[in-house]
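What follows is a short report on a single structure.
Note that one protein chain is taken out, while the other chains of the complex remain in position.
All chains are identified by letter, namely A and B, in their written order; residue positions are counted from 1 within each chain.
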Amino acid sequence: MSTAPTKGSGRVTRVPTYCYQCVAGPDLLTVKVVDGVATEVEPNFAAAGYHPAEGKVCVKAFGLIQKSYSPHRILTPMKRTNPKKGKDEDPGFVPISWDEAMGLIADKLNTIRAEGLVDQAGYPKVAASFGGAGTPTQYMGSLPGFLSAWGPIDFGFGSGQGVKCYHSEHLYGELWHRGYVVTADTPRTKYIISCGSNIEASGGVCGVYRHAEARAGGAKRVQVEPHLSITGACSAEWLPIKPKTDAAFLFSLLNVMIHEAKREALDLPFLRDRTSSPYLVGPKGFYLRDPETGKPLIWDEACGKAVPHDTVGAIPALDGRFSVPAAFELGADDDRWTHEAVTGVTAFTLFAEHIAQYTPEWAADICDIPVKRIRQVATEYLDHACVGQTIEIEGKTLPYRPVAVTLGKTVNNGWGGAECCWARTMLAVVVGALEVPGGTIGTTIRINRPVSNRLESVVAGPDGFMEYPFNPTDRETWQSKPSIRNAYRMLVPLSANSSWSPALGPTQFSYLFLDEPQEHMPRATLPEFLLVYRTNPVISFWDTDRIANALARFPFTVCFAHTRDETNHFADILLPDRTDLEGLQMIRIGGTKFQEQYWDCQGFALRQPSVPPPGETRDFTDIATELSKRTGLLEKYNTAVNRGAHGVPLKGPTWDFTLPVDREHSAETIWDASCKAASAELTGGAETHGLEWWKEKGFRTVPFSVLNWFLTPTMVEKGLRYELPYQERLTRIGMQLGNRLHEIGITWWDTQLHEYHQLPEWKDFPKYWEDHVVECGGKVEDFPFWVVTTRSMQYAWGSNMHIPLMREVSSHIKGHDGVVMNPLAAAKLGVKEGERIVITSPINKSVAGRVVLSQGIRPDTVLMVSQFDHWATPVAKDFDVPSMNKLTAMSVSLTDATGSGADLSRVAIRKAGPDEQGRRS
Amino acid sequence: MTNEPEVGMRHLGLAPWLQTAWDLRAAGNFVGGGSGTGLLIITSLGAFGGLYSRGAILVGLVLVGLGLFSVFLEIGRPLRAMNVLLGGKRSWMTREAFVAAVLFPLGTAALVYPDLAKLIWVPALAYLYCQARILEASKGIPTWRSPLILPLILTTGLAEGAGILLVLAPMAFDSATPPDWAASALIAALAARIFVWMTYRRRMVAGEAPVEAAAVLVAFSAPFTLGGNIIPVVMVIGAGLEPSIAVAALAAAGLAAMAGGWMLKVTIVTKAAQNQGFAIKHSPARGAGEPGPGIKPGWTDSSNT
Partner (left out) sequence: MTKWAIVADLGRCVGCQTCTTACRHANATPPGVQYRKVLDMEVGTYPDVRRVFVPVGCMHCDEPPCRDVCPTTATKKRADGMVTIDYDICIGCGYCIVACPYQARYKVSKPTFAFKGEATANETKRFDERLLGVAQKCTFCVDRVDYGLANNLTPGIDPEATPACVNACLSKALTFGDTDNPDSNVSTLLRQYKSFRMHEELGTGPNIHYLWESED
């Protein structure tokens, strides 16, 4: 009798490897291989005791087998034969040999090297566009070694960075508490206010697991969002807020806590000792400083006078106005005001007075949330904060504040994002829940250094705060001419200048400025050489027609291509790499990392070939080595690899597995050395396991203390304060930036300069988008709806739209087949479920799709899940589902001071006519 | 006969959707089997009154046979068709096959030995009963699992059988007219069928069937009531009042009664055959949140409380 489908007979092996298709990974998995054919993906059960989610594997990883075996794969290098580039032009790709492909690429690069790496405008001639949040790095083998050896490259051609990420949080989070991505300490949290965060869809395995555990433990989460997302579904309550009004909601919560709750309900010692709350502010809005030391003053209640903030034994006054006999204020550039008998107000008092205007009654109308619910949330948050309580972790007693606030992307990005980040962080600050168990904590750092340990990045800076590597704004060192086309160092001091910073600037400007040059800035030029990997900006960015139009003009584009897609449609050369189940690479695992990866161990995992490589595909490391050789960079490249550009330094205090720099090394050789170095790094040189050992074991970790998850103990240890609530330093920087820009005549960034404010204030943020309608020549009343988007767990970050399995299973989740709309709105438009509508944005772009009715969305908002609308990617091009990316505008006026824009737009909607029933309008 | 999944979007949803496992081929079995056995029962019972028509018996058997052939076309593994005999312990489909194994030899024999005609009603009725039970055991289809499906299938089978007898009369009987009682039998069967139908429809609409299935039944009700039941009765009465048109009127009445029954079964098997759908009794508490009501999409009482 046969009762189970066949499992496939033959020689069975289980290959341990990892999936890092998305930023929420890596997920450790095993691939079941039968007679050399991958048949099943399973969790790596051996990782259960190490991985924070018992070694479970995300739904996306199950698509890897179809990904490997897709008949649509590009299996040989290809060359474009049609010199004309355009959406409607057939590229005429023909197969070529690797030798020819590498020859063509090397010729181009060698010409550039010979003529100069930057063009006349000062921009790098070589540009690279890689997919979101560093995922491509975990598949590109040793290519970082080549990139490092090359020299200046414009990494600012984004594919959604700045608009599809947690942008404001990245910058402000790192500034305030080394939190590039900010989460709840979920397993210990009892109350979460989640403004638009869709952790159940974008938090990966660990996000899903941790929040499920928290729910089982009785935690309460309130979801504040215009539509009932997956996370809303999994929350105790849903508050359908008006789009882009989250800052008002969060401000009003602060108002209740500061002005309605008992003061003792707040964590007063935390405010006093760990924040800038007691710093005295002078009449010009800057800190009153000690004439002798220049340090900000506090009012010492012990001796009844103003003293420098770090005076030993002082008891700082939190609240009040105090007379200071002598002090000075330090403004922007050369501004300095000396005072005698001046009144100093504590930053906390200014904060409390500032927040007094934002009552729940005020916020209710703006947010469309009942006053009662606002008060209830504020009260419940305070009730759950456990102010004064402690918890023991690994033998150490820490504060226990099980409340947190998390922010989603559109809340985080664009206008209003900075205010939300500030309010969210202040909500943690007022109850002492910042960077302590149960509270609001950061995952990792990408701007500060060392990237491997965020606690070590806590270095004393000015005024008792942490150091932060702002891009300079002083006259001498401000970068008046951009180094890359998106001008991040020039315009965005907060973006700093780490390897991630080019993608943390206004990446949309890289494309926008090509066609809309800005006054008093070198005109953006087309890069002579563009390298693209694991990204599809023609689909994933905004105003996607504009991106396509730009790429059509790029003279030479090389795409690593898995299948044809909308971006490599414009390529000159396609290169097939050995991908997820075929390539060789190591990844660092463990520690703490976005999205919600909190491990109690850290180490490395190996990605190894599970199946034989198909066709002419090549391992990325071999490609990088050959590229280096053909461009005369082999020595520099090998040196970079030895240094660890590919992820593992080959030399340590007591070990040296460095490779000779004067010759080529195979991928196996490089990764064998890397495996040995990784083993040694983990064990202080005790272990030196090579590639074969790692192939068998898959991963290796060493303990990582949970105490490392929390920054506050380090702040205490180093006697530092969080730079909250008062933004004195940022205000000064903003003023200086304004001075610099005005000195060279730039006034088009003036609106952005208003974001630099001591105490962030509510502006009518939704109106920025209404004003944009007018700017585009439209009338606001003609665009009565908001369109928003939401992540799909089956697709988020995955570059996996061409995998039929993902399409199949995602169809169970509402919204994957059309535009989600409230029945009330549909009735007004006279459309029914399944009928087609046409959605038009102020930039006069339209998409059409089927109506999906849902009670779980505001009647003034429609939702387009994920990012569809493909026209070249196999499988996906037959979906017939619209994307909002075509509709959303790239514009300076919708870009905030951090360089980000929010993922939403005002739109007009009408029923599609009989002639508009096809794929697109 | 398929339940081929739809790949792609707009997946088979939450609310009951039309089953696709049994299509017209399966309906054909209920049509042929019901009409055939109905005719055999009437003919067999008529034998006690002296009726004997090889034609009627032959047509009855052919109808049942065509029904079985029709369903044979729908099975996925026709070469294993004989496995259908293995499930006698529980399955009415197997029992139907068993009965067929009696009905066909007996019916064939009755073509040669007229006396045997009096016995045919036994396996014919059993066969018809099996068919009714086949539908009734289909727990997944609310319009089939109703206990009222039993009398409905039985009465329509008899009505169809009586109707066919009237249709066959000009050809099958020497007199060209059916026996006197045949028209009465038709009226009686129609009266029973329409009564059961009304009750069945009312209960389905009242909440025993999904909204969509009930709507199909409601839409079907008027043409069926009128065309399949009232008009035949009127024709029979007309035939009694006006003997000159009696032959034609009775044949027409029979035809309408038969056609009504066929449409009834095609409708129930292939159109008003929405499945159960999915339902939950409660919405869960999410973390410290409160639980909420359940839902039963596609049903009148969708709250499922």
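Assume a contact is a pair of C-beta atoms (placed from the backbone, for glycine too) under 8 Å apart; a residue touches a chain by one contact, two chains touch by 3 or more.
This structure is a prediction, so every number in the text was calculated from the model and none was measured.
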Contact partner of the left-out chain, one of B:87, B:223 or B:243: B:87
Chain not shown: contacting residue from A:118, A:233, A:326 or A:753: A:233
Positions on subunit B where the hidden chain makes contact: 1-7, 12, 14, 19, 21-22, 26, 71, 74-78, 80-81, 83-87, 89-94, 97, 134, 137-141, 144, 273, 275-287, 291-295, 297
Subunit A residues touching the omitted chain (full complex): 1-8, 10, 34-35, 37-43, 45, 53-54, 56-59, 62-63, 65-66, 69-72, 200-201, 205, 208-209, 211-213, 215-216, 218, 228, 230, 232-234, 238, 240, 793-794, 804-805, 808-810, 812-814, 822, 824, 854-859, 875
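Please note the rule applied: only the chains that are shown with their structure count from here on.
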CA centroid of subunit A to CA centroid of subunit B, Å: 63
List of subunit B residues in touch with subunit A within their complex: 7-11, 285-290
Of subunit A, residues touching subunit B in the complex: 190, 214-221, 233-237, 804, 807-808, 811-812, 816-817, 834, 879, 881
